[in-house]
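Before we start, here is the structure in question, set down as structure tokens.
What you see is the complex with one protein chain gone and the rest in place.
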Amino acid sequence: MTDKHVETYTQDFRSYCIGGLLALILTSLAFGLVVFEVLPNFERLIAISVLAVAQIIVHFRYFLHISWHSHRDDLQLVLFTSLILFLMVGGTIWILFNLHEQMM
Amino acid sequence: MKRQPLLHPGLNLGSTDEYSHDVSEPIIFGFWVFLMADLVLFAILFATYASMSVQGQAGGPTPIDVFDLPSAFIETMLLLTSSITFGMASLALKYKADSLHLVFWLVLTFCLGAGFIGMELRDFWVMIQQGAVPQRSGFLSSFFLLVATHGIHVTAGLFWMLVLLLQLRVFGRTTEVKLRLMRLALFWHMLDIVWVCIFTFVYLFGVAQ
Amino acid sequence: MQNVVSMRRNQELPKILVRSAGVLLLLTSSVVAASDGFINPAGPVAEALRDHLIFIVVVMAIVIAPLFIALPWVLWRYRLGTKSGSYQPNWEFSWPLEVLIWGLPAVIVGVLSWNLWHQSYELDPYKPLAATEAPLEVQAIALDWKWVFIYPEQDVASVNELMIVAGRPVRFRLTSGTVMQSFMIPRLGGQIYTMAGMVTQLNLLASEPGQFRGLNTQYNGMGFANQKFMTHAVSQADFDTWAVNMSESKPPLNQTAWAQLAKPSVLASPQSFGSVAEGLFTGVIADFTGGYHHIKADGTDL
Partner (left out) sequence: MTAESSFSLLGILTAQDISFVHTFEHPGMSEFIDASAGGVMVMGGIIVIALLTYYRGWHALWCDWLTSVDHKKVGIMYIVVAFVMLARAIIEGVLMRYQQSIAVNDPGILSPDHFGQLFSTHGSIMIFFVAMPFVTGMMNYIMPQQIGARDVSFPLLNAISLWLTAAGAALVMISLVVGKFSTGGWTAYPPYTGIEFSPGEGVDYWIWSISLASIGSTLTGLNFATTIYKNRAPGMTLFRMPLFCWTSLCTSILMIFAMAPLTIATLMLALDRYAGFHFFTNDLGGNMMNYANLFWLFGHPEVYILILPAFGVFSEVISTFSGKTIYGYKSLVIATMSIAVLSFTVWLHHFFTMGQGANVNVIFGIATMLIGVPTGVKVYDWLLTMVRGRIRLTTAMLFSVMFLVTFVIGGLTGVILANPPVDFAVHNSLFLVAHFHNMVIPGVLFGMIAGYQFWFPKAFGFRLAERWGKVSFWCWSFGFYLTFMPLYVLGLMGAMRRTVEWFRPEYLGWLQVSFVGALLLFSGFLFLCVQLVVSIRQRDQRRVPAGDPWDGRSLEWSNSSPPPEYNFAVIPDVTGQDAFTRIKQQGQAYASPIAYEDIVVPKNSIVAPVIGIAAIMFGFALVWHIWWLVVFSFVCMWGAVIARSFVTETERVIPASKVRADHEAWLQQVRECATTPREQENTSVNVGRAEVLT
């Protein structure tokens, strides 16, 4: 890393602007996909999910300033949380849908 | 620079206010941990919603019957814009010596946030008018709990903002107030992320299916 | 002399343990033979469960027994004041041992997992049992605090008493008219939950004629301890006679009788019904899932 993380106003300002812009665009895209019923049903769901994930990354990167430059502890924390969330949400959905299928 | 600068997530004050930056370390980290715990809470609500919105309609209204997508879209825009304005407030906190910019951006953020809450309440009201009350079905119970939990968080954020505006007035830009503002910023941006998920997985998915 | 004393003290504890475990095992096996748990199986499912249990214990013994042996020895050998074992306060690592203590349990878990995998599919309660005969169909409904059994093919029903055919598989379809409960006949096999608005399944078989206790295992209030029934496994001929007798002599299970049953109560003795109202079982399920009007956007239908 060449820069010593001494940010300047312009840099920080640019970061928020890029983030904001990207966020607005991504949201509008997803909205557009649904309103104008672009793509077949399943593909559309996939597309808006991808857009959502992209937007989450944008928020983390430009608003919350998480990046590979971040302090290790914080990065670990976020990554670990993602793992746990994945386990909990994935597990719950799997279990509940499986139960539903077996019993209804 | 002598020491390797530590960067915590969020806007670092290091380059303009080294003292505040130094003491911020554990506090900001602690707050991140809190945010992550809060995120788990939302994740659980999402998982519940994911199953109940499909399995728990109980012959009642379905998502597509009750969701007002354009309204949700405008809410999203409000909230996203408020994140940008809070970003500007953070910049003012970091780079501007006076509080004027800071207060301006905070007030603007507050208005946007309040607008969001107002619209959300209107949406709820419309749904209730249609008979889509949380007591109607599991789907609606989980919808209201998820979305309202987010709404309550935003409302809490608004209260917090008011208290901090008051503190800016009383104490000026002391380290403590700065750190609180930084935490509020993290809180606010995180709620944005949660809303993006709500918008996508509740509203868009609900209507797209 | 002193050594002997301290040895005694040091070994007292594990020795007592081993001994009491031995006595316990002996006692257990004798009592168990007379008990009515799955450990004294009366059908192939319970038998498989028991064998699976024994398999696990035996395999686990490979990693657990060394501890029971080594611990007393270590306590004795490295006690304070001894000259026997060397004292190396900084000894903290050894690769061979490390590989052993990670590796051996990992292998054991591997073996157990393999077994678990197969057994779980094999003994899946939903899976029909391999048999030449078609299974006897029984619909079970859990109520507070009783079990209702409907025999759709015979069109009869019994409460707190279950009649099955020895040697012929039984396929239960279960639901609940109240809170969640769990259906079990210990000597025949495992249990399964019953829930309102849903259907679970269970396949069991009694190899020989006999009487087996059944019960609800999931706490459901005041009458919980009394929610038990007797299972009678009889020959096909006896079963048929029983069914015919029932339909000839017993009252019908109609809406009035059902409403009476559905009230929370503990029955003094089993009841029987000679016919069953059309679609009772599905009706109980539909009570919790269906029958709702689709709401109109303007809410007029609410």
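Annotations
Should a chain be cited, it is by its letter among A, B and C, assigned in written order, with residues numbered from 1 in that chain.
Everything below uses one rule, namely that a contact is a pair of C-beta atoms (placed from the backbone, for glycine too) under 8 Å apart; a residue touches a chain by one contact, two chains touch by 3 or more.
Predicted, not measured: the structure shown is a model, and the values here were computed from it.
Interchain touches from the omitted chain, evaluated on the whole complex, reach A, B, C.
One chain is missing from the display, and on chain C it is touched by residues 9-10, 13-14, 17, 20, 24, 27-28, 31-32, 34-39, 46, 48-49, 52-53, 56-57, 60, 63-64, 67-68, 70-71, 74-75, 78-82, 85-93, 97-98, 101-102, 105-106, 108-109, 112-113, 115-117, 119-127, 178-180, 182, 186-187, 189-193, 195-198, 200-201, 213, 215, 217-226, 228, 287-289, 292. The omitted chain makes contact with chain B at the following residues, 25-27, 29-30, 33-34, 36-38, 40-41, 44-45, 48, 51-52, 55-58, 60, 134-139, 141-142, 144-145, 163, 167, 170-171, 176, 180. For chain A, the residues touching the absent chain in the complete assembly are 73, 80-81, 83-84, 87-88, 91-92, 94-96, 98-99, 101-103.
Everything that follows uses one rule, which is that only the chains that are shown with their structure count from here on.
Rounded to a whole number, the gap between the C-alpha centres of chain B and chain C is 48 angstrom. The centroid of the Cα atoms in chain A and the matching centroid in chain C are 44 Å apart.
The geometric centre of chain A is 15 Å away from that of chain B, both derived from CA atoms.
Residues of chain C found to touch two or more other chains are 289. Counting only residues that touch two or more partner chains, chain B has none. If you check the complex, the residues on chain A that touch chain C are 102-104.
Looking at the complex, you find that chain B touches chain A at residues 1, 5-12, 14-15, 29, 32-33, 36, 39-40, 43-44, 46-48, 50-51, 55, 69, 73, 76-77, 80-81, 83-84, 87-88, 90-91, 94-95, 186, 189-190, 192-193, 196-197, 199-201, 204-205, 207-209. On the chain C side of its complex with chain A, the touching residues are 126, 195, 198-200, 289.
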